[in-house]
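Have a look at this one.
A single protein chain has been omitted from the complex, and every remaining protein chain is retained in its original position.
For chain A:
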């Protein structure tokens, strides 16, 4: 089985979010970038398929040279090879078109992406990719097993979960549950050394069009000061929630 794991390169959650150029660009000054957490769960599950079922695992990112350290980290975790499509990720559709080309050229059977990236939170790329390459698609995926071309997956739904059967070729929108946090691997020295020898191929983009454009960013209005209520006067909280906040 040939697996492709899509890696989105995102600011760590603890980063300060600021914008420049008249609030049109994300300010990357001092921001630490990481593998999107949903992708890390997927990559770790892919390692299981590699070790237990002899699958090969490549990782891909659509982005500029600045994303290479993130791809190297994925190699250090254990992926065999990395691909970077050398173009800015302008919108979900444009990224999906680039990924579709990579999947077709590489003949991948299983594509593991994340249910959403934590920067843009679009939740678009995996579904659009599946639509473009006419593969089956399961998102919010919390369990994945493959035997031959038969697949059993569990999807989180509102208020529960759903077990489905499907077949390869398949695109997954993964999340925690595919593996648990305790299964995540911190790259060790040997992994990091080996990652330096592994191929990181830069490919040029295909022509792709965008459908949406970011016009401007805004920060939420500053929050008013918290109202503290005396623990001996809990009734006051009930009154405030009813009369002021109007939520009960």
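We adopt the following convention: contacts are C-beta pairs under 8 Å (C-beta built on N, C-alpha and C of every residue); 3 or more make two chains touch, one makes a residue touch a chain; residues count from 1.
We take it that contacts and distances are computed from a predicted model.
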- Item | From "Succinate dehydrogenase, cytochrome b556 subunit", "ABC transporter permease", "Spore coat protein JC" or "Electron transfer flavoprotein, alpha subunit", the hidden chain's UniProt protein name | "Electron transfer flavoprotein, alpha subunit"
- Item | Hidden-chain contact residue, picked from the options A:6, A:46 or A:128 | A:128
- Item | Residues in chain A touching the chain absent from view | 11, 13-14, 17, 19, 37, 91-93, 118-128, 130-132, 136-140, 152, 155-167, 175-177, 181, 210-220, 223-224, 226-231, 234-235, 237-238, 240-242, 245, 247-248
